[in-house]
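Removed: one protein chain of the complex. Kept in place: all other protein chains.
After this line comes chain A, so read on.
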Amino acid sequence: MFSKIVTSALLAGFCTGLIAALLQFVLIQPVLLHAELYEVGTLVHFGNGATDATPDLPGFDMMRDGLTLLFSALIYVGYGLVLVAAMGMAAEYGATITARTGLIWGVAGFVALHFAPAVSLPPEVPGGAYVDITARQIWWWGTVIATAVALALIAFGRAPVMIASAIALLLAPHVIGAPHPEAFTGPVPPELAALFATRALGVGLAAWALLGTLAGYFWARETAES
């Protein structure tokens, strides 16, 4: 069983990671590189008159972008393992897992691991003002776990109290609040930060939809053989 999970997750995660990296190169990397010009001070946003919004950006960097490709594949294989394990466990209890139902699992994964943390802690453009990394990581994991449990309660819960608990779990991290800085010192224009966050979420949704579909497809194929 373990090898079926790993096989499905590897195939789905690796394909998704490669496509997510390509989408990142086209949609996110130009915004990221642009923001870094402000982060290092090459461009200055305030008190300098108007700043050119279309500066020359560095091109494809074999080392840097190669590592992005590698880590994108690695992260989506990790997500794939979690997703396939959850799908497989649900299948043990009678859930039907196919490419079609996998899409819903993928979107749920996006909501739990990408969208919910982003509601209070938007994807961070380089050069923004941020508080201590550990506090943000603890909040990130807490939000992911609370949201994942909430989605499972909504999907598989029968009693109204489960739905009520799910709503409380969905809201709690945002009512408690993410760690935010006491002062804004980031040099990056808000236009870039906003574009970065929305692009990161858009690519994330596309990647998770693909991951769920592929994970469902490969899992159905792996388990059909036995």
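In this section, a residue touches a chain if its C-beta (ideal position, glycine included) is under 8 Å from a C-beta of that chain, and two chains touch if they have at least 3 such contacts; residues count from 1.
One rule holds in what follows: contacts and distances are computed from a predicted model.
According to UniProt, the chain absent from the figure is "Cobalt transporter subunit CbtB", selected among "Cobalt transporter subunit CbtB", "2Fe-2S iron-sulfur cluster binding domain-containing protein", "M56 family metallopeptidase" or "sn-glycerol-3-phosphate transport system permease protein UgpE". Checked against the hidden chain, the listed residues A:81, A:108, A:169 or A:209 yield one contact partner: A:81. The residue from A:53, A:67 or A:194 that touches the chain not shown here is A:67. The chain that is not drawn here is touched, among residues A:37, A:108, A:121 or A:209, by A:121.
Residue-level contact of chain A with the missing chain is found at 1-2, 5-6, 9, 21, 24, 28-29, 32, 64-65, 67-68, 70-72, 74-75, 77-86, 88-89, 92, 114, 117-118, 121-126, 130, 133, 136-137, 140, 196, 200-201, 203-204.
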